[in-house]
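A short write-up of the structure that comes next.
In this view, the complex is presented without one of its protein chains, the others remaining in place.
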Amino acid sequence: MRLTIEVWRQDNPEVEGHFETHLVEGAQEEMSLLELIDYLNDQLVSEGREPIAYDSDCREGICGTCGITVNDDAHGPVKNTPSCRQHLRSFKDGAVLRLEPFRSGAFPVIRDLVVDRSGMDRVLQAGGYISVDAGTAADADSMQIGHGRAEKALDFAACIGCGACISACPNGAANLFAGSLLNHLSTLPQGSTERSKRARAVIAELDESFGPCSVYGECAKVCPAGIPLSAIAAVNRERARALIRTGKDD
Amino acid sequence: MASLVSTKSSPRASTGRRKRPLISNVLAKYIMAVTGIIFGLFVFVHMYGNLKVYTGPEHFNAYALFLRTLFEPLFPYEGFLWVFRIVLLTCLIGHVGCAFLISSRAKKARGAHKRRGLRGFKSFTARTMLVTGIVLLLFIIFHILDLTAGVAVAPEGFQHGSEAGSFAYQNLIASFQRPLASLVYIVAMVILFLHLAHGLWAAVYDFGVTVSEKVRSWIILIAGVFALIVMLGNISIPIAVLTGIIS
Partner (left out) sequence: MTDIKITYGDDISGNVPEGDPSTAWERRRDDYKLVSPLNRRKFKVIVVGTGLAGAGCAAALGELGYQVSNYTFHDSSRRAHSVAAQGGINAARARKVDNDSIHRFVKDTVKGGDFRGREADAFRLAEESVRVIDHMNGIGAPFAREYGGELTTRSFGGVQVSRTYYTRGQTGQQLQVSAHRALQRQVAAGTVTLHTYSEMLDLIVKDGRAVGIVSRNLRTGEITAETAHAVVLATGGYGNVFHKSTLAKNSNCTAAWRAHRRGAYFASPAYIQFHPTALPISNKFQSKTTLMSESLRNDGRIWVPKKAGDDRPANEVPEDERDYYLERKYPAFANLTPRDIASRAAREQIESGHGVGPLKNSVYLDFRDAKARLGVKVLDERYGNLFEMYQDATGEDPHEVPMRIAPGAHFAMGGLWSDYDQMTSIPGLFVGGEAGWGYHGANRLGANSLLSACVDGWFTLPYSVPNYLADHLGTAPLDVQDAAVQETLREVRDRVQRLVNIKGKTPTDHFHARLGEILYEGCGVSRNEAKLTRAIEQIRELREEFYLDLFVPGTGETYNQELERAGRVEDYLYLAELMCVDALDRKESAGAHFREEYQTEEGEAERNDDEWCFVSAWEEGANGEHIRHAEPLNFEIIKLQTRNYK
């Protein structure tokens, strides 16, 4: 395949970035998007130039490290699939691929296609956890959780923390990410004693680091973990519930 | 093989945390959802009342008078109507205020690189909410001047109603017999449809209704049908006037 790659280059967070255009020949349909960048990088380095910096790790779609914007789509043209599992089969010979970092105000560019997603961890630090110390947990079998309930919790716990939802959101909101977290933990009994406290803290952090949700629904279109859009409603539900339970932690 | 062809510059991303706002995003969304639902119900009832135009002038004018004398003598003449208007105005201020609050926060949160490549009807209605909202705001002003206050854009020969009787029917026909005015109404109703279809759907999420995919597609359908009914009901009237079905 012969492809034209327009790729975002930016040396560090302080300087302006720009698009750089490369013609790539000899790309193959079986290549993943990331293998295409590897291929291009190999040529760049062989020519003595600096390769395109980008994030990736497991390349199986579970670690959430990778993520680039391809022709305006977070992760790439195939819906609900991480960049590492997107292949060039999706493109026609001669296609133009515009590769950009995940875009959002909360994701400053570190270099080229690599962005800083630490805002997502701040949401967890705010209260996105269960306060149980090592060794103190109750017997897991004494805690009865129905099959369906456990499966529902897992549907939301499946989030891989890639940030595509935030990048796809025209508002820069992180409600799908935070909603999946809140929904997962509030579905399980072990998370219920601090449910309201968690909701208040997590949602307050959302206000500080991310934008407001306008229910565009773009987030759920790109989510590689297939988190359903109802996660964003969970944010509002949990906040309203916490309001009713003012003064209480659970 | 790889070769540099051209470069072009583009703005850099901005970032940073913000201070915790007084009105949280969730609160702003709740305000919009509650007021939006009130407007939704209002336009539906309004449309339902409008359809009385097909039952003839006496009936329609009596309905207009009925609205003014509602809850008499508990409220004076037009008293309830004014309470109603004040409630609607408050809702409007809340709705519009929060809309601007959210859109300005969204702009900041997104940073320098706007989201591009949005596709589909759903995305279209979502991203045009601010535009359709502003158009509707202008339309409300037009509509009040035209058929309530009876000034400026009102048709010639506008007759003000009184405790003795209403001329709502005659005014309506007079206004809609002007093709340009009719066009304004028709366009406004299409825009109302777009605004309502997304707004009602979004309100379900804003209220924290966590539902399954299947139920969600039903909600989309119901919101769409509701908005469609309001649009078609209202549009039928200027068309009926222009085509002479009612006069």
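In order of appearance the chains are A and B, and numbering begins at 1 in each one.
Methods note: a contact is a pair of C-beta atoms (placed from the backbone, for glycine too) under 8 Å apart; a residue touches a chain by one contact, two chains touch by 3 or more.
Treat the numbers as computed from the prediction; the structure is a model and nothing was measured.
Trainee: Under the definition given at the start, what are the shown partners of the omitted chain?
Mentor: Contacts of the unshown chain, counting the full complex: A.
Trainee: For the chain left off this view, which of A:Ala95, A:Ala158, A:Ala204 or A:Ala240 is in contact with it?
Mentor: Only one of A:Ala95, A:Ala158, A:Ala204 or A:Ala240 touches the chain omitted from view, namely A:Ala158.
Trainee: Consider the whole complex, including the chain that is not shown, and state which of A:Gly94, A:Gly135 or A:Gly247 touches that chain.
Mentor: Hidden-chain contact among the options goes to A:Gly135.
Trainee: When the complex is taken as a whole, what residues of chain A touch the one chain not shown?
Mentor: Listed in rising order, the touching residues are 11-12, 28-32, 34-35, 38-39, 42, 44-46, 48-51, 53, 55-65, 81, 85, 87, 89, 110-111, 114, 116-118, 120-121, 124-141, 143-147, 149-151, 153-154, 157-161, 184-185, 187-188, 190-191.
The rule is simple: only the chains that are shown with their structure count from here on.
Trainee: Need the CA-centroid distance for the pair chain A / chain B, whole Å please.
Mentor: Spacing between the chain centres: roughly 35 Å.
Trainee: Would you tell me which residues of chain A are touching chain B in their complex?
Mentor: Where chain A meets chain B, its residues are 8, 10, 15-26, 40, 43-44, 47, 71-73, 100, 103-109, 116, 119, 168-173, 183, 203-204, 206-218, 228-241.
Trainee: Within the complex, which stretch of chain B touches chain A?
Mentor: Against chain A, chain B makes touches at 1-21, 24-26, 28-30, 102, 105-106, 108-118, 122-123, 126-127, 129, 198, 201-202, 204-213, 216.
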